[in-house]
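Structure first, commentary second.
The other protein chains are all here in position, but one chain of the complex has been omitted.
What follows is chain A.
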Amino acid sequence: MALTLEQVRHVATLARLSLTPEEEQRFTTQLSAVLDAVEQLQALDVEAVEPTSHATLMSSRLREDVTRPSLPPEKSLANAPAKSDTSFAVPKIIE
């Protein structure tokens, strides 16, 4: 299936990726080729087949609901590119 440049731009917006014009062109070609290759799945009749979301048949194992210490703020914030006091800092959203 051939993707258009507009579709690639739209998907990039959804994925929060800004792309250079050169990348937009390259991905239009490359993603079209990959989508062509996966097109063969359309040939299978899967109407009555249950999807597999996890390969092993197990339900999520839940821990006991007990309070435990979490990472202290200084450790959680240690890798933040910008912080203020005990918060992650981002550019102002509302003026």
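The criterion applied here is as follows: a residue touches a chain if its C-beta (ideal position, glycine included) is under 8 Å from a C-beta of that chain, and two chains touch if they have at least 3 such contacts; residues count from 1.
Throughout what follows, contacts and distances are computed from a predicted model.
S.K.: Of the options "LrgB family protein", "Transcriptional regulator", "Glutamyl-tRNA(Gln) amidotransferase subunit A" or "sn-glycerol-3-phosphate transport system permease protein UgpA", which is the UniProt protein name for the chain that has been left out of view?
M.R.: Of "LrgB family protein", "Transcriptional regulator", "Glutamyl-tRNA(Gln) amidotransferase subunit A" or "sn-glycerol-3-phosphate transport system permease protein UgpA", the absent chain's UniProt record names it "Glutamyl-tRNA(Gln) amidotransferase subunit A".
S.K.: Which positions on chain A touch the chain that was left off?
M.R.: Residues 3, 7-8, 11-12, 14-20, 23, 26-27, 30-31, 33-35, 37-42, 44, 46, 49-56, 58, 60-63, 71, 75-76, 78-82, 88, 90-91, 93 of chain A touch the chain absent from view.
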